[in-house]
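Below: one structure, written as structure tokens.
Every protein chain except one is present and positioned as in the full complex.
Now for chain A:
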Amino acid sequence: MSYFIDRRANAKHKSAVNRQRFLDRYRTHIKRSVEEAVNRRSITDMERGEKVSIPSRDISEPVFQHGPGGKRSIVTPGNKEFSEGDRLRRPGGGSGAGGAGEGGASDQGEGMDEFAFTLSREEFLDFVFDGLELPNLERKALVDLDEVRPVRAGVSRDGVPARINIVRSMREAYARRIAMRAPIRRALREAREALEAEERKDPVLRNPSRISELKEEIERLEKRLESVPYIDTYDLRYNNLINQPQPSSKAVMFCVMDVSGSMTQAHKDIAKRFFLLLYLFLERNYEKVELVFVRHHTAAKEVDEEEFFYSRETGGTIVSSALSLVDDIVTKRYPPGQWNLYVAQASDGDNWDDDSVTCRDLLIKKLMPRLQYFTYVEITPHAHQALWEEYEGVAAEFPERFAMRQIVEAGDIYPVFRELFKRRITGN
């Protein structure tokens, strides 16, 4: 006797728990691989999984086994030229013969040296961002929120026909019908009984007027019973929706970069990686992330991504031009009540002499109060200049929301990024 069961609709990923346990157990190994991968890969490449290898000995499950040595006999198939008594050199030298002769005896004996497996994209990014926290991730406080979302809130007596709750309405109607008909029914029953009692009487004793009275009464009651409406506007119930203020799940990230002559393509590549890391990071935390690219030399301009990273400009540098452009864009397009605002700035530290102070004032007075976070990376092996010093003043003013670091080469990006967004254990 046999029967078939179609299990395809059942949950897959039954091993998800076990898989997760494995990843947790070898967290440090995996993290090392992931960090290497991040440094090695181009960051546009981040959106895929990663092959991870762990030395087999680190994850072996030991059991008692025979080691090499001693005397044993092995039976193998495929003899071509050997005769009894032939002597052979040990293959591979030493005790390597074991590998060939184990037969079905041990499939662990000749395991690979590396246990390799693939992390899914999600798992990979989890490891990349492991231990990182988005600065001021507590979504924008509810008070200054303009964004609302309708949510279900029970049922109400009025509303539009499209939102009629049929089940509740019918139930109300049913209850009302029972309630309204009960007294009529009772009266009807009594009248009928009375009529019957009257009719059973001896014809001599009957009261004809009473009988016709009762018949009229019955007729009247039956009409009333019929006239109880099946459903009444009074019964209707509507699904009630109310508008609830929503924490904003949208973020906009401003990428600000110096494209003056002193920024080489290498500088830009480093900056690009930094921006992309930040973008990926935001993308995991907000439903929607918009990007605004602002580049500047002596004047700032909003551009698309391609132009941002790859077109060359020359000339001097006025950083404040970019900051005021960002401020304009925020005012026009991204009211802070609805958007979480992030600014990431990359530069080689050059700036027009007097401009650094302007930048500082602009930041402290106008920009910082509206931003979620501001990061500044300076890509230079050289000593800091005026801009850095002024920014230090801003950082002192907004220690929670302003971060700045120096990057010398590509390999620094990831550690710097991690440091910038390190989960704050103390503080809040």
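Definition applied: contacts are C-beta pairs under 8 Å (C-beta built on N, C-alpha and C of every residue); 3 or more make two chains touch, one makes a residue touch a chain; residues count from 1.
FYI, contacts and distances are computed from a predicted model.
Asker: Among "SpoVR family protein", "Fumarate reductase/succinate dehydrogenase flavoprotein subunit", "Amino acid ABC transporter permease" or "Acetolactate synthase small subunit", go ahead and choose the protein name stored in UniProt for the chain not displayed.
Answerer: Options "SpoVR family protein", "Fumarate reductase/succinate dehydrogenase flavoprotein subunit", "Amino acid ABC transporter permease" or "Acetolactate synthase small subunit" considered; the missing chain's recorded name is "SpoVR family protein".
Asker: With the full complex in mind, choose from A:Glu84, A:Asp304 or A:Asp353 the residue touching the hidden chain.
Answerer: Checking the options A:Glu84, A:Asp304 or A:Asp353, the one contacting the hidden chain is A:Glu84.
Asker: So which bits of chain A touch the chain we can't see?
Answerer: 1-8, 10, 12-15, 17-25, 59-80, 82-90, 95, 97-98, 100-107, 115-118
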